[in-house]
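Only one protein chain is missing from this complex, and each of the others stays in its spot.
Per-chain numbering from 1; labels A, B, C, D and E assigned in written order.
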């Protein structure tokens, strides 16, 4: 019934390859089916002005898409500035990752997580959160190994998945074709313990009911569990 | 227990004054407690390029804050460009209002809803959705009265309210002081029939549970009912 | 003879409501007929870089129009940047207000006067000067009451009015219809004592003579007197 | 008494050299003392969108300063965008020149007058108007010679001069040193017939009186006469 | 003697993997040692305005670097606009590729080649030209296979390599460490037949002599031959 042929509750194949760039303190290439995102985490010993001399750290994210990550080429944002959609997504990624970080333990430094979409087939913001966490985890590992950070500031896994109502049915992990046609599109960011960090549900055509929202959360909980398992394998935990 | 002294499930006082500007096809000044937003709806017989010759209408929104709508003066966006937050909010308002509009019945024309915050005390995006709907309703009325639109394109009321977890308790309609200190902040956009249009919940510190999300939706449903009643009075329906 | 039906030397009805926003140190809503401008004055203890450590204060102004303040909706300047016209107007307002301020007495702090046009029917820059002075006066009052400023830095009232040559006759206080059709348009900024601060006269079609300029100044002097009276009532002086 | 040693009513030496660039339809280098402005007029057979198919022509102006036209180097506007001051000046130049043009006789075409300050010593906007008129006149001559324009669209000379109150005395044609120290600074644009096009007077410190404004206009009338004579010589009229 | 330990005339290891993205008409990931560039070629049936109705095609290029492609993170150009360096590089890539294309045979369509640096270790512009040609070749192949283009518009291979004077010696294919320390840095773009397309040599410290320039060209000719061989293998020619 789904264009992808998957069961209603079936995730796409997940693959997380770490250490894909030579310079970043943490990095991975996450593939959720045909959606591929390169995530790097860069440690910066300087924090933004509003945190100077507070002893608190910061985690922020930036998001981009290569122009031909999509079916038809998009205009390059370096020439036109970041769209509202891009800004909205990178704010979500940063907020989500900070929810799993103890900023006192991190110390007064900043980690910038860059999520660049190499190929897009739906769910790029969710893949960015999930892969961004892996890059962040690895960067923090390197800080701890170097003795720059003593107590682990990472409090839990953070991962995200999209769900939606497609042809009247609640389905997990929408790809582009499904997403374009979904009546409701929802993104869920959760911790490894199952706590909710972000819930963003949007009716595209018809509204959705509380019962449907419940089904979507059920699916998301299962999906995030799989993602967290993949994160564990990737970071060797 | 709440800084505002309100009960956990008490809304702020709502007031919606219509016809506040001379030129706009629809307008209102909505006050949710100390949050005041001026909403206007402007009819434009031209649609954006992607809709030309489709026969479909469009509703879009823009959001702004006067520089001294807030405790301390903010920089004027006309000098610095719209922030990511502003863009995110206006995208939400537009998406929400479109969910209550039959774009075929509207015909190939655009209605631009401007929401300008005169004074901010929390919940400006929700007040903008609720007041924006009133302005939109009035503009559509004027189109129908003029015979430019025959069948009513407004399918239902659209209104929004914020809820949050404050000091461990689920509370309705956060003001600025409560919002600054809330553990979770959630915005709900619903129709008059109670259908969900948008659910946006964000953990600010600790994560939230499904049970807590349920409490927040209970509160929001009650709040939206009050807002819809106020809308009805305002538009004389 | 005038579209407004007013006598050649008749002003529009003036109304100045003070204290219209909760946070600003000084504020008013000034209405000159159907032109409505919200003016706020914000005290900032920091001065611009070129005044640091000089002991001198600064007064500056910013001007904006809500997109639907006008007959047809204008593009939002936050999306497109401030136009040349906007910049010219806000420079004029700031310069005019500074002419009535003793910057030594003000001390090394800045007052930013925001003038936002809610509804426009001609003469918005003049209404902004007149209303901006009221907001400034009130903000200075609050500084004096708090003991932050000892000697009153406000040296005189500052108010502005437009005049023009309409259908060959010199008329006072043009509204939009008259302004669109005027042969000459002139703005005068004066003090309560009648001193000239700014004279800006522009021929739109035919040139104007010295005799005509004299008539315009006669009208302006009378108009400014009325405005200063209204200011006095508004600030309780 | 004046830093320049000139009499109160003495102009600086005026020189207008025409045909200084190879490509422009009209051009001149105007020198008012040490203020040097290169003015070119370019004919464009296309008018701005708001004039298409109206049969009306347009004259517009752009103004710039080379970065080292001034005592200390200014930032290049090509890197930072045009300042409010620049936009204000170029709007004034365009408005002034249009006041001397019959736009029906010009026909549906545009003339762009570029005024670029090579060296600045006060009065650059006035020199730009005066020199800009010469470039415009020459460009129109070329259109008439080519038979593209039949009836002369130039209705009169347009020239401008600044006056001010320096050390309590009304003086003509301020240079930079005088301008920096003047209590009032005023610019007057007039036609060859002595009609007023623009009057812009600004108090810098103390306000000015009507009597003083009269003295300034007396001076300006004399100054503009000299400028018009120089224009006549330059264009060979 | 070289930091890389390579012989003076030794290239880094070259690898060109084609078909690395799902949507682009042509794509490759080129690795020149530790410099990795993702190149895609996108066919656009619309040409830029200046070519409409000329029957001529166009090839253009855009270049970017992921923020953490480098040792320390760079600011994202989508937030700050393209630097002068970026614009210079993408102009070079476009010009170079056009030199190997018959624009009549291509027909009135545009091919946009995007070169995005995933990891940078010197020579990114040269790798972009070499890899960009492969992406272009593959995109043209797809046009020919579809019958949209009949006669092959690719007239020859185009490849580029950098050379420089390091510690007084002419060396081939500088990596980042060598480049930072080179006295002269030169980039050569050539065709498969050995014709010169671009020569760009720059003295960084001491000037260079004609004899040294000759040595650099000798090295470049050998290097380009290797690159062209790698291109042939990659495109299966």
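We take it that a contact is a pair of C-beta atoms (placed from the backbone, for glycine too) under 8 Å apart; a residue touches a chain by one contact, two chains touch by 3 or more.
None of the values given here were measured: they were computed from a predicted structure.
Taking the complete complex into account, the chain left out of view touches D, E.
Checked against the full complex, the one of E:16, E:160, E:217 or E:235 touching the unshown chain is E:217.
Although one chain is not displayed, its contacts with chain D can still be listed: residues 21-24, 27, 34, 38, 40, 42, 44, 62, 64, 66-73, 76-79, 81-82, 86, 112, 114, 116, 118-119, 121. Although one chain is hidden here, its contacts on chain E can still be listed: residues 84-85, 87-88, 90-91, 95, 99, 186, 190-191, 193, 195-203, 206-210, 213, 217.
Note that only the chains that are shown with their structure count from here on.
Where the sister copies chain C and chain D meet, the same residue numbers recur on both sides for over half of the interface positions. In terms of their C-alpha centroids, the spacing between chain D and chain E amounts to 51 Å.
The mean-CA centres of chain A and chain B are about 28 angstrom from one another, to the nearest whole unit.
Residues of chain B in contact with two or more other chains: none.
In terms of inter-chain touching, the protein chains here are arranged end to end in an open line.
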